[in-house]
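Heads up, one of the protein chains got dropped from this complex, but the rest are sitting where they should.
== chain A ==
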Amino acid sequence: MGPNPKMRKEFFDSTRSSPFPDEVLERVLSLLKSHKDRSAVSLVCKDWYNAESWSRAHVFIGNCYSVSPEIVARRFPRVKSVTLKGKPRFSDFNLVPENWGADVHPWLVVFAAKYPFLEELRLKRMAVSDESLEFLAINFPNFKVLSLLSCDGFSTDGLAAIATHCKNLTQLDIQENGIDDKSGSWLSCFPENFTSLEVLNFANLNTDVNFDALERLVSRCKSLKVLKASKSISLEHLQRLLVCAPQLIELGTGSLMPELTACQYAQLENAFSQLKNLSTLSGLWEASAPYLPLLYPACTNLTFLNLSYAFLQSHELESLLCQCPHLRRLWVLDTVGDKGLEAVGSNCPLLEELRVFPADPFDEEVVHGVTEAGFLAVSYGCRRLHYVLYFCRQMTNAAVATIVQNCPDFTHFRLCIMNPGQPDYLTNEPMDEAFGAVVRTCTKLQRLSVSGLLTDLTFEYIGQYAKNLETLSVAFAGSSDRGMQCMLEGCPKLRKLEIRDCPFGNAALLSGLEKYESMRSLWMSACNVTMNGCRLLAREMPRLNVEVMKDDGSDDSQADKVYVYRSVVGPRRDAPPCKWMKQAAVMGHQRIKIHPTMNCHPGPMHPVKVLQKQEAPGHLTCSNLLSSIIRFPISSSYVHELANNGVCLLTCLNDAYILGMAKDLKRESSGAIQTCEHGGGPVVPVLSPTRLLVVPTMKFKPEIGLRSGRTGLRWAGFSKLRNIFVVNAWEHCVSRT
């Protein structure tokens, strides 16, 4: 008849929220690849959360300090592949101090314990040492894929360790890192019976490699699909490699310069014509005109051509482009000029991505490179363009408006007018209308970099129209705090905001209080933000880490570089030392015990709560204290509030306000609240409080501030004093026993 009634009963009696057994759910969810989808799925219900956690094989961590490796391992027990990003992007441009952090080693240590079968590790802007690479090579027997992009701290010795120990390596991708390039002998470290390599990218390196070892490696790795060689590989070498690996899909040549005999030329031409499957071509260091035709036979199926290290002229580019009818991505140097870009427009109808890099970015006297004309020409010919990175020295609002009309599908629009604050060179007006046109027309815009002379109007446009914007980079722009406020109030999907050299101050910074927890990070450098503002932010938003990097010789109150990011693990312990991280105060000969956080948010009521609470002593160490100290001015109205709650201001020093419970004190006077000027004179209370609340001011240095004799407090009156609470951003407290 129908289904077995007993089974049906069991089925419907299930108290599970999901009708599927775990295994089925996991199986279904394992088909989801996008980590955004997976995050959404994990929020549906507990069962789905668990199933998703168990089935997640790849985890992406956009900011290594937003979470700890322990937390990751606890949530995702079966991860095989990790992508980890560290330093803020502006570290690529030398704006982040050395030793800032982002050391991968603590992650590796946890992974070795929790993910011993880890297969893939992709790192971007992390600090990686040779020891870490060796640790990685030795502790993960299944390790297959290593990708290092924009990392630093390691040398070719680290690569040697990888080559030596990773028996199952399939990908080694080393790009644009700060490597200590000692020698090319690391290539010889691949064992002779090692054949699994599919991707080898060592274009980053400058020293000579052991070519024989490389040739043997390439010939025995039959699955090699991607080979990107370094400059030291000559044309002759290249020919020998190509003969071993005609199956290549991506090729990065070495230097195209050295002289070839006619016979060698013919051989190389032949080798290139064997590359039937080539879809990506790069390298081409010192590409010189006579050798470019060698590449032609390999160009038929090219979809990505990276000429960003080749100093080509317009006609050379044109001849090359004629050979590439299927080109989708093109990176060039601006030596090709507007004329070269016209050739792009004429020859690349399928183009989706264009990046034009400046060959000579720092010589400002000489006119060269590309202008708005080149960009316009591309936009007329390449209607599918959706990704552009364009460095130029002049631009007009009209040109940009036309460009986005031609190509309304931009998802990434990164325009760098190299002279900071430069207006439309024809009208001398700000470039506001250009970016207004971009955000209005390109509704799919995810990433935007602005430049040129810009007023707050640009940011009004951005806030109003850029509803899909996730990443925004701003430099030398804006007129007032309002600019930044528009960005923060307007862009619902904003995740990363980087700002440098703009007139945005504390009001702007603090207008984003509600926003920052939904973002990955905020960077502000050379703006008008002060230490006060930063500390206010830190105090108000305990789940944000607010890091300030100070330049040498700058004013104490200026916050030169600010990096704000959300984190579930609180402030990091490995920040470079700064002058505020000192030992806790020592009172006379007595040691101070630190009390654990009391989670009090400062505000008119809180000092009372603090003073009324009895806390059991905890065991934090002195070095954890004082990562940051609140500084906020106490206004007279605040003091009155305190008074209404039985707290009075005992004294006010240069560097701290000392508050106490009024009932603990006997006052000589009628009990009027003492309001002192900042830095004003000491007032000596008569009786003995048991608790004091110290609210530090800007200059507070606890090791000095609480020492008797220096503060003006007469400790004789404080013989019963047991607890001194120092309020700071993480609410750590100091007490004397």
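Basically, a contact is a pair of C-beta atoms (placed from the backbone, for glycine too) under 8 Å apart; a residue touches a chain by one contact, two chains touch by 3 or more; residues count from 1.
One rule holds in what follows: contacts and distances are computed from a predicted model.
Enquirer: So which of "Insulin-induced gene protein", "Auxin-responsive protein", "Sodium/potassium-transporting ATPase subunit alpha" or "Dynein light chain roadblock" is the UniProt name of the chain that got left out?
Expert: "Auxin-responsive protein"
Enquirer: Which listed residue (A:Gly421, A:Pro542 or A:Gly570) would be found touching the missing chain in the intact complex?
Expert: Candidates A:Gly421, A:Pro542 or A:Gly570; residue touching the omitted chain: A:Gly421.
Enquirer: Quick one: say which of A:Ala475, A:Met519, A:Cys534 or A:Met549 touches the chain that got left out.
Expert: A:Ala475
Enquirer: Which of A:Val41, A:Cys502, A:Met519 or A:Val562 touches the chain that is not shown?
Expert: Among A:Val41, A:Cys502, A:Met519 or A:Val562, only A:Cys502 touches the chain that is not shown.
Enquirer: Determine which one of A:Trp186, A:Phe211, A:Phe391 or A:Phe435 touches the chain that has been left out.
Expert: A:Phe391
Enquirer: For a quick check of understanding: of A:Trp48, A:Tyr65 or A:Phe90, which residue touches the chain that isn't displayed?
Expert: A:Phe90
Enquirer: Quick one: which of A:Arg74, A:His368, A:Lys444 or A:Arg543 touches the chain that's been left out?
Expert: A:His368
Enquirer: For chain A, which residues reach the chain that was dropped from this view?
Expert: 90, 92-95, 150, 176-178, 204, 286, 308-309, 311, 357-368, 391, 416, 418-423, 428, 430, 453-455, 473, 475-480, 500-503, 526
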